[in-house]
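Just one protein chain is left out here, and the rest sit where they should.
In order of appearance the chains are A, B and C, and numbering begins at 1 in each one.
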Amino acid sequence: MTAAIDPTILHEVALTPPEYDRIVELLGREPNRVELGIFGAMWSEHCGYKTSKPLLRNFSSAGPAVLQGPGENAGAVDIGEGWAVVFKIESHNHPSAIEPHAGAATGVGGILRDVFTMGAFPIAALDSLRFGPLDQPRNRHLFGGVVGGIGDYGNCFGVPTVGGEIYFEDCYTENPLVNAMAVGLIRRDRLMRARAEGKGNLVMLVGADTGRDGIHGATFASVELSQDSESRRPAVQVGNPFLEKLLMEACMQLIKEELVVGMQDLGAAGLTSSTVESASKGGMGIEIDVAEVSRREQGMDAYEVMLSESQERMLIIVEPERQNDVLRVFRKYDLHADVIGEVTDTGRLVVRDGERVEADVPVGLLVDEVPYRYPEAHPSPERAAIRAQAIDLTGGPGPAEAFRRLLASPNIASREGVFRTYDHQVQNNTVVLPGGDAAVVRIKGTRRAIAITTDGNGRYTYLDPRLGAALAVAEAARNVVATGARPLAVTDCLNFGNPEKPEVFWELQQAVEGMAEACRELEVPVVSGNVSLYNDTSGVSVWPTPVVGMVGLIEDIAAVTRVGFTSPGDVIVLIGESAEELGGSEYARTVLGTVAGHPPRVNYDLEFRTNDVVLEMINQGFLNSAHDLADGGLAIAVAESCFAGGVGARIDQLKRGDLSPEALLFGETQARYLVSIDPGERRLAEVLATARAHKVSVRAIGVVGGDRIEIGEWISEPLADARAAWEGGLG
Amino acid sequence: MAGYTAEVYVVLKPLVNDPEGLVIGDGLRNLGFAGVKTVRSGKYLTIELEADDRAEAEQQVEEACQKLLANPVIEDYRFTVREVSAAT
Amino acid sequence: MAGYTAEVYVVLKPLVNDPEGLVIGDGLRNLGFAGVKTVRSGKYLTIELEADDRAEAEQQVEEACQKLLANPVIEDYRFTVREVSAAT
Partner (left out) sequence: MAASFGVVVFPGTWSDRDCFYAVHDQLHQEARYIWHKERDLSGLDCVILPGGFSYGDHLRCGAVASLSPVMDEVREFADRGGFVIGICNGFQVLCESHMLPGALLRNASTQFRCMPTNLLVENTSTPFTTEVTPGSVLRVPISHGEGNYYADPETLRMLEDTGRVVFRYVDGGGAATPEANPNGSANNIAGIVNEAGNVLGMMPHPERASDPLLGGEDGLEIFRSIVENSDRVVVG
């Protein structure tokens, strides 16, 4: 039945001919150009989650502290004393590949907006980044641009960028991953929702003027990067953090004065998705007149206004009698605020340009009729073979040399050169600065604090997507626990390749299942997240890279614990048991040059008990430092605790058993921590007893002190040399 | 070799958002310059360089613009080159 | 009223050091542009304004430079003004 629709038009809006037919069927007529653009955007992968939505139902958002799960601009969790934290993570991979500085900056802007759209004041930002190796100039350019863009946006906006992670692997060449997370704080009874409610209420567009930038951003993120992306380049948006800061302050004031009914930021697909989504959530319709929209450029038509992705804009729903109060607030900040329409009870999105009706579509068709795709899924046989490979240790350089190489590996080396370009202290709340396991941000006026981390090891998920995704959750939990926080909730960002490839869709399925399982087992609900597909360049997909953002709660800030050794003479204790697990390890990659083998196993029950032991000991005040074991294993954890404390260590009581020295030193067995304890005051005995009572293995392995890092018969490196190698690793 | 001075102008492409220009424009209007319509901000670089001849100097500057001085995704550039000291 | 375009150049005074210019110069030499001696970075502003006549336009821009666009402690400026649309 297909009408004579030009395929190039369908390509522009990223719809298939059968999807077009479906639109005609649902509408009972052909859509006009504006309507087609609106369908294209709302049914895109980016807005409509047409491939991932069915999978996301695996995630559980149930939990006693959850105030808002997925479905709003960000999730929200109760942290006690009337406070809630609001958080979400989001990708900006495709824009960053095209223009790293602007792409990353607007990524930060977008996630901050999601948080303050909920009414929360942004109190922290994090960024999880993946690049190709730095010896290629293009990758260095992307790295520099992305880090610069993140810093420029966050620093100007005035949110502390307190953490994140950076990995370098070949698969991210040309397709870097840029995931930004933001956390906001709000009184729990003040949460704002993105609802257009109340017939006759005004629809206002506030913030930046609308320009031609970013048109088709949503569909852009829903296809592979190709030569063709070059020609879509005008889509690049330049963010304005100064304006966003004013917009945030104005929105905070609206909420404080209770002047708005609903609030929805403009992100992907701009005015289209914000009007459609808020109408849908409110169960209402919206009618707007694009002629009322303040423009940055002349001659824009309805199509362009509806699909513009100009940044720093917000849609607010206001009762008519509050209009003047709202205008007063925006005038204070010299911001535009246009009344562009009103809420109706028709359930339709009606777009006018002056008198002319440009679009008239039932909202339900745009939101509830998204044609889900269920692509074929099957595992890659080659991958299974790689996973089955044993790690061959013969020919390795010996532990001392391996230690030096690992310290200087870009995946392990000090990140200070990056985070000192981010303001990580503004707002005067950052208790544990970047460089530790998780950042800790205190909640002023209480004894409470939150710990925040992002984690996701692409090597593990490449080798075993299901296990790797679970390990990301486990590692995030340990990072949070090491500071003294109880894991509270998770946000996730699923970075995958083209899901039309059966092995990619299989990876996605597996990763979601693994992550969902780990979250259930470790009792951390998923409250928000984001999906980024089509991370492919020239047909090659990035490794499956699910990233976990986790927030934990510290009830008494006095208990906060850091990674650095504090006092010479303290006993160093290893909690947890090491196994012969070098599959997928940083050692195998950096020292042996192989990404293969089986990633470390996960044992949820053990993770849970181990975390309990560590939390209990931290709360008793027994630990002078705590650090989880992750990339590079025990040796790297020891080194990091030494660097952070500015003191050496001697580890001479390791029990090797039948482990290889490499596995003992660099293996990445899970559920392990390195802690240090004052040997006096019977603390050590208490710690050992507590661990054993929880059936967690524990062993005093050495002593803090001196100016060398000494581990058994294998490693004896001057602290200063080790530090220099570690500090120079990012070049 | 002779010495040349290149003046390079780098500006945002016409459709690209220019937050700096917006602030400067508002600032000027607030100061009472009511006639100011729009301001676009750009960079102005002065480069002293040596080259065998003018053609080579121009070609070097052209390449420098493409590789470093301008970001082709969002910026346009133009330049002039003039000789400042004769060949040695 | 007629429409004018002003092009304003703001540069650091010769004795003020210019970290940005130094970094760009190093960057160019690292890229292999061995002939590059020095780079000075400045601003290039394009202002669209309306004024009664050219003299008034020039006088407005002069004043704008003094009041806002340049900081006399560290910067020098110059500008050109051209008419783009005739009086209405």
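Rule of thumb we're sticking to: a residue touches a chain if its C-beta (ideal position, glycine included) is under 8 Å from a C-beta of that chain, and two chains touch if they have at least 3 such contacts.
What you see is a predicted model, and the numbers here were worked out from it, not measured in a lab.
Participant: With touch defined as in the header, list the contact partners of the absent chain among those displayed.
Facilitator: Looking at the entire complex, the absent chain's contacts are A, B, C.
Participant: If the hidden chain were put back, which of A:333, A:506 or A:643 would touch it?
Facilitator: Residue touching the absent chain, from the options given: A:333.
Participant: Give the residue, chosen from A:29, A:420, A:682 or A:695, that touches the chain omitted from the document.
Facilitator: Once the missing chain is taken into account, the touching residue is A:420.
Participant: By the contact criterion defined above, which parts of subunit C meet the unshown chain? Give residue numbers in ascending order.
Facilitator: Contacting residues on subunit C, toward the hidden partner: 15-20, 23, 43, 67-69, 71, 73-74.
Participant: Since one chain has been left out of the picture, which residues of subunit A touch it in the full complex?
Facilitator: 151-152, 155-158, 240-243, 245-246, 332-334, 419-431, 442, 444, 557
Participant: Mind pulling the subunit B residues that touch the left-out chain?
Facilitator: On the side of subunit B, residues 19-20, 23-24, 27, 30-31, 41 touch the unshown chain.
Everything below uses one rule, namely that only the chains that are shown with their structure count from here on.
Participant: Which integer distance in Å separates the CA centroid of subunit B from that of subunit C?
Facilitator: Centres of subunit B and subunit C (C-alpha means) sit 10 Å apart.
Participant: As a quick test, compute the distance in whole Å between the mean CA positions of subunit A and subunit B.
Facilitator: So the centroids are 38 Å from each other.
Participant: Out of subunit B, which residues touch more than one other chain, so two or more?
Facilitator: none
Participant: Which residues of subunit B touch subunit C once you look at their complex with the stated criterion?
Facilitator: Interface residues on the subunit B side: 1, 3, 9-11, 21, 24, 27-28, 31, 33, 35-51, 57, 60, 63-64, 67-69.
Participant: Using the touch definition from the top, list the residues of subunit B that touch subunit A in their complex.
Facilitator: Those residues of subunit B that touch subunit A are 12-13, 15-19, 22-23, 26, 71, 73-74.
Participant: Can you check the complex and tell me which residues of subunit A touch subunit B?
Facilitator: 98-99, 101-102, 208, 211-213, 233-234, 236-240, 242-243, 296-297, 310-311, 334
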